[in-house]
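Excluded from the complex is one protein chain; the other protein chains are retained at their positions.
The first chain written gets the first letter, and so on, giving A and B; residue counts start at 1 in each chain.
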Amino acid sequence: MARVDRLTRADTRHGLSDDTLKRLFLWPTLALLIVFNIFPLFYSLYLSFTDYSAIANKPANWIGLQNYSELLNDPQIWRYFRTTGLYVFASVSLELLVGFGLALLLRRKFAGSGIITTLILIPMMLSPVVVGLFWKLIYNPSYGIFNYLIGFPAGLGPDWLGNPRLALWGVVIVDVWMWAPYVMLLCLAGLSAIPDYLYEAAEIDRAGGLFTFLRITLPMVSPLLLIAVLFRTIEAFKTFDLVMGLTGGGPGDATELVAVDLYRLAFPQWQTGKASALAYIVLVIITGVSNVYVKYLNQIKQG
Amino acid sequence: MSQDTFGRSRRQFLRWTLAGGGSLLLAACGGATPAAPTAAPAAPEAPAAPTTAPAAPATGVSELTIIWAEWDPANYLQELVKDYKAVGGVDVKVVQEPWPSFGTRVFAEFAAKGQAYDMVVGDSQWLGQGATQGHYVELTDKFNSDLNGKALAPATVTYYAEYPKGTGKYWAYPLEGDACGWCYRKDLFEDPAEKEAFKAKYGSDLGVPKTWADLKNIAEFFTRPDKNLYGLSIYTQKDGDAITMGYQNTLFSWGGEWGDPKTYKAEGVLNGKLAVEALDFYRELYKFVPPGSANDFWQESINHFTSGQVAMGMNFFAFFPGLANEASNKYAATTGFFSNPAGPDGKSFAALGGQGISIINYVSDDKKAASLEFMRWLAKDDVQKKWAELGGYTCNNSVLQSAEFLGNTPFNPAFAETMQKVKDFWAVPVYADLLTISQTELHKFIVNGEGTAQSTLDTIAKQHDEVFKKAGLQT
Partner (left out) sequence: MPKVENVAQARTLTTARMISAIVLCVLFLIPVIWMLMTAFKPRQDVIAVPPRPIFQPTLEGFVSLFTQRSTLTKIAQDRLSKDPTLGWADRLMLERGLKIIGPSKYGQRLTNSVIIAVFSTILSVALGVLAAYAFSRFRVKGTADWQFFILSTRMLPPVVVTIPIFLMFRQVGLYDTHLGMILLYTVFNLSLSVWLLKGFIDEIPREYEEAALVDGYSRWQAFTKIVLPQAITGIAATTVFCLIFAWNEYAFALMLTSENARTAPPSIPTVLGTAGIEWSAIAAGSLLFLIPVVVVTFALRNYLLRGITFGALRQ
């Protein structure tokens, strides 16, 4: 901390003062975020206490906590939250594993490693809607290539998206396929920041591979890794277009994630008030989860 | 009036929140901010009493815009309205919005009281919202006089134009009639060896099914996974309305109903014996679909059929032109079409698709008048005849019954027959809530086999009643 002070009070003999610079650097971003977020944020908060429907041509009636109590007393919503939780946990941890694994594999350069790394990034460059649509074709038990490649004759393999026990995993596989490269890229950046002399020192000390990994690699890479996981968690909670393309929330409600249900409330049903209430519940949960991550992140940075 | 207060307060709220930061942002963007295309929202009107379009001829309107879904019938309409330039001197543009976002797009426009579109070709289910929430212009006075309403098939008037049902209030002109029907492979049905084997197994002749029981037998008969051949494809899609539409075909044919249309009560009607039998039957049919059919709608049904995977396919008539053409269906020469068969009591009904055209209430009076003028032209017998020739599905009975129409395509006879026996889902303003419930519960039972037909319909009836109560429809 003392170091920061020394730096902030650093030389201001010429050029802009640090204070001016700080304001110039920060305010454009903060102003833009405030302008664009305050209205939606407060307006939806207000709407969440009303029975408003954006198309009903009727004034919004204040109904207090009714939307919230209806939602929280609805066993279906709880099921959707459980499904979402499982989905987020499964896909984010798999992405972490696969992404980190890929990064470890690719961190040291070899002939063609650059090209391979870039090629692996392609899945995350595709539009989620298209990915959903296209994987539906890939998963089709008759003319899809997924079962064909894992060795099932046409028509006899599992129906990944039609079987209630498999469908969520079907979606998780696609999500991991799309986003593990994201984790990989951030891990690679983190890994490349580790100075070689640390490893050299470890080698001189005859440190084992596991020790080196736990004591050098992991701590050094974890700040960026956590940011990757944080953003993936937030995004996975909101997964919507991918599921709509793949299963539409089915079969039954096997893949009905909260964000999908939220969409139904908001759009085909236009229950704007209730949808806002659900969005706020989601927001509170995401905030809670993110807070845990952020605390952990700060701990690591200080430790 | 209350609307007015709210409209104003919402705008005040907006201004208030934007006052601080908004001005900052706008100042920052400077002159780059383009002028608002529809800056001033239309003066709010009392929702329950939308104005009726004045009948005076249009003045100064040179262009009209219709919004419809992105599909062939919209292309046919664009073709048809070219003729109107010469007659009415107005350019009519058909804007097409993709099916998955069509509803959202149109209702977002309503929410903003937008003036981007003058007319909408909307789903039959939208009538409740259009009528009670003030999005559509009422056409009651003009329907029979100006819009040639008497010439229409009665069922189409009920479902595409009238709201509330039975009151004689009209909000749309039935433009594109549509309903569920079937396509089938004549080459399989007429194969002598197949005919013989079928007779030996079921004791009846293989042919176009007369009853749903026949249809199931045929489906079972042709289900041969080792040959990649299956009995049929049916609607099962979870999102939207597909599985509900599919089930309605058996529900109505068994004599079941969604509820009592007068009291809006589902309990005791929807979970009655007939509806339960019809649902069990629909689930039986699901045994004979190709693998990977858990989320099927019209496109998947077409794919199954044209790839030779199924002997019969459920679909809306709107999609049959492609199946009757060898270029898009290699079995076209031997593809036949039939209307829904009869239920156990000999009743036969078909789930309704299709749309009516309405005038949007937020456009200027001039535009409303010009739109009405255009619809008056559109409803004429000879224009409807041309519409049918282009590929549109007219609801005009004189065209429907004409020998020329019936001979035009291989599926028109089945279409004309079907349009006399269509029935529809609820068209109340809360239809989307009802639909979400039926979609989820039906999908759980039909695809996943969760629960029983009885428990499924009990759940739907109970939840539908709650929605009706909350919406104030049930007293």
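Here is the rule we go by: a contact is a pair of C-beta atoms (placed from the backbone, for glycine too) under 8 Å apart; a residue touches a chain by one contact, two chains touch by 3 or more.
What you see is a predicted model, and the numbers here were worked out from it, not measured in a lab.
Novice: May I ask which residue of A:102, A:202 or A:243 touches the chain that does not appear here?
Specialist: Of the candidates A:102, A:202 or A:243, A:102 is in touch with the missing chain.
Novice: Write down which of A:63, A:138, A:166 or A:216 is the residue touching the left-out chain.
Specialist: Touches the omitted chain: A:138.
Novice: Touching the hidden chain in the complete assembly: which of B:409, B:439 or B:463 does that?
Specialist: The missing chain is touched by B:409.
Novice: Pick out the residues on subunit A that sit against the missing chain.
Specialist: Counting only subunit A, the missing chain is touched by 3-8, 10-16, 18, 21-22, 24-26, 28-30, 32-33, 36-37, 39-41, 43-44, 54, 102, 105-106, 108, 110-114, 116-130, 133-135, 137-138, 142-145, 148-149, 153-155, 177, 181-182, 185-186, 188-189, 191-197, 223-224, 227, 230-231, 234, 237-238, 240-241, 245, 259, 262-263, 266-267, 272, 275-276, 278-279, 282-283, 286-287, 290-291, 294, 301.
Novice: What residues on subunit B make contact with the chain left out of this view?
Specialist: Contact residues on subunit B toward the absent chain are 10-11, 14, 18, 22, 25-26, 29, 32-39, 41, 70-72, 75-76, 78-79, 95, 98-101, 104-105, 108, 111-112, 114, 116, 228, 299-300, 302-303, 306-307, 309, 318-319, 321-330, 391, 409.
Just so it is clear, only the chains that are shown with their structure count from here on.
Novice: Quick one: in the complex, what on subunit B touches subunit A?
Specialist: Subunit B reaches subunit A through residues 2-3, 5-6, 13-14, 17-18, 21-22, 24-25, 28, 47, 103-104, 107-108, 110-111, 129, 133-135, 225, 228, 237-240, 290-295, 307, 309, 429-430, 432-433, 435-436, 440, 443-444, 447-448, 450.
Novice: Considering the complex alone, what residue numbers of subunit A touch subunit B?
Specialist: Spelled out, the residues of subunit A in touch with subunit B are 31-32, 34-36, 38-39, 42-43, 46, 54-60, 136, 139-144, 154-156, 159, 161-164, 244, 247-254, 256, 264, 267-271.
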